[in-house]
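As structure tokens, the structure follows; a few thoughts come after it.
All protein chains of the complex are present and in place, except for one that has been dropped.
What follows is chain A.
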Amino acid sequence: MASSSAAQFSLSSKPSPQSPRFHRFSHSKPTLCMSTDYRKPALRHYRPLQLTNVLSSDAKPKTAVTTTTPTVETPIPRFAPDEPRKGCDVLVEALEREGVRHVFAYPGGASMEIHQALTRSHVIRNILPRHEQGGIFAAEGYARASGNPGVCIATSGPGATNLVSGLADAMLDSIPVVAITGQVPRRMIGTDAFQETPIVEVTRSITKHNYLVLNVEDIPCVIKEAFFIAQTGRPGPVLVDIPKDVQQQLVVPDWDKPIRLPGYVSRLPKLPNYEHLVEIVRLISESKRPVLYVGGGCMNSSEELRQFVEFTGIPVASTLMGLGNFPCTDDLSLHMLGMHGTMYANYAVDKSDLLLAFGVRFDDRVTGKIEAFASRAKIVHIDIDPAEIGKNKQPDVSVCADINLALKGMNRILAEQRLNLKLDFSSWRKEVNEQKVKYPLCYKTFGEAIPPQYAIELLDELTDGRAIVSTGVGQHQMWAAQYYKYRGPRQWLSSGGLGAMGFGLPAAIGAAVAKPEAIVVDIDGDGSFMMNVQELATVRVENLPIKIMVLNNQHLGMVVQWEDRFYKANRAHTYLGNPSKEGEIFPDMLKFAEACEIPAARVTRKSDLRDAMKKMLETSGPYLLDVIVPHQEHVLPMIPSGGAFADAITEGQEEKFSSQGTVMCTNAKVQLEVIASANKPAGNTWKRKHSETPVPRICNIDAAPGLPEDQDNTLILCLKT
């Protein structure tokens, strides 16, 4: 059955945006008793297969997938309409009716019945993770990459508590996820039974809503409500807890029971007020230095945003969650702003006189010192969540509506008034471009050591900026955000609000399941990779073509950076290698890959990197590339937390050498420079605390780990001051 709208098929090479299923609903008048027909009639029970046309320039040519009508499978009813069936079968059928095709379920005592029912389903395929946390991160990756809600199932007790990180992450990043957990039988609830945890109590504040199903007749209605709540308004995670005896009880389900959420439905955002949009356009025409500050809320509005920027010519600064919503390759893109954002994006926001905040929440990583953030600007805030408006920063004009509709309205106004409004911000753009030239993103290279930033730039070049990139958390995440130029939305999958390590690999699994034709790369750090390394087994078993690039610096990079900057390089449990064998790479990631039969390779030299990466991208199926990088690298620029734009740090070389630590230097001349610069006290705090100039003492000279012994000119100096 052909879908009604062409927007679902992607002709361009970016991953296709999710068809906004519930946008049509938000136009219509909200009713108290909801019928099931709030979805488009053509899409009644199914989600069409989304095929994307993603080509990489260097990899072996994938078949250029043109759009085809999706083969939609009609779920064959397995039971007669009035045949009583178990609660678990009702649950699975309810999921099928919601259009779910993939779940990430890990079995256990209290959820066994659901798994048995899943085997009886011909439509839903289970991808078995190896840890429930991997399952829910995979469901999140699925939701982030496709826009459809991700479903994960876990058992009671420890299974449910392992979902907590994923639920908190989905809550903070507003990702639609439906988590279903088993629970002990109703008569045993509250008695500290085996594998019982009150998961509904535990997850109350980290889910949008949760349910404990006590009546088997409620199952169809609850699932319908759960999916509705997860996707409408500001998306979020929903948990459904089903006791085991409810799963086993026989019932004839009533599929037409309407969902009753009168308060919630009446509070869903309405159409934006036309006068407010006119006022915003007027403000734009009066301003001299406007800046667009876009975030995760614009995920479904990439096209409208592009058109808006085309009409107005306003430069665009994006948050971590909003990367890709406006193509980073565009001239008007200022890339990322915030704590590790580019200097020119932060400069533009600092100097602007009109800040258009679309789909953002003024998070502390972006604003720093809130009073100093955009202190000269009038703030226009458009967000779907009324609680975010005015929470951190008081806007001058606020519109609580779906950004999609607001942008469409403003584009219409701009198109009509195109001749009257002469929007010319070329002098402002020139000023910002001067900053781009003066303070570009840059990094230093040292001989044959691989700069991690270079590795990511190379990946960008080889995948043409079109890969789906998932990351863990830490320095590698910031570099992946800074140096990879995303071209479209839903390419960047990363844990933003919560910052959960171990997110990378499972999220890549979810993305690979959602977008089978796309190139999925997991840029991970050695710390984050180790947290969910067990998912390598899932990758192999499901044969997912995930490329894992581990930026291995043997340390917990981001914490090391803060230790270097603020704690005088005092290492506090941040070394992830083996202290008794410091010269060796520990653990050997290649052996992890070998254990799961995944081809892998290690690369230590910059000259070998290109070939190694090409091999990684060209090998079909999963591949692990262990890239050894130095741990002295810092993510720059950096605005310390609670700091304003004036406190931004752009250089870091002097600090590196002036404190105690291990320094990697690559030739004799640099050696001497190191000692010389180490004599200089760096920064005011240093001077205040140490009255005499520290004299460095070389206490150890070693060959760099992983490099061949014959490289005489690469040494490690341990300096003690």
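What we mean here is this: a residue touches a chain if its C-beta (ideal position, glycine included) is under 8 Å from a C-beta of that chain, and two chains touch if they have at least 3 such contacts; residues count from 1.
Simple rule for what comes next: contacts and distances are computed from a predicted model.
Taking the options "Acetolactate synthase, small subunit, C-terminal", "Guanine nucleotide-binding protein subunit beta-5", "Methylosome subunit pICln" or "Proteasome alpha-type subunits domain-containing protein" in turn, only "Acetolactate synthase, small subunit, C-terminal" matches the UniProt protein name of the chain that is not displayed.
The hidden chain makes contact, of the residues A:G109, A:G313, A:P395 or A:G447, with A:P395. Within the whole complex, the absent chain has one touching residue among A:I199, A:L261, A:A500 or A:L576, and that is A:L261. Contact with the omitted chain, checked across A:G109, A:P185, A:P516 or A:P640, is made by A:P640.
In the complete complex, the hidden chain is touched by one of A:S375, A:Q417 or A:T619, namely A:S375.
Only one of A:Q116, A:T161, A:Q195 or A:N273 touches the absent chain when the whole complex is considered: A:N273.
From the set A:M112, A:V559 or A:I649, the residue in touch with the chain omitted from the display is A:I649, counting the whole complex.
For chain A, the residues in touch with the chain missing from this view are 200-201, 204-205, 208-209, 212, 229, 260-264, 267, 269-270, 272-273, 275-276, 279, 283, 286, 347, 375-376, 378, 385-387, 389-391, 394-401, 439, 565-566, 640, 643, 645-651, 654-655, 682-686.
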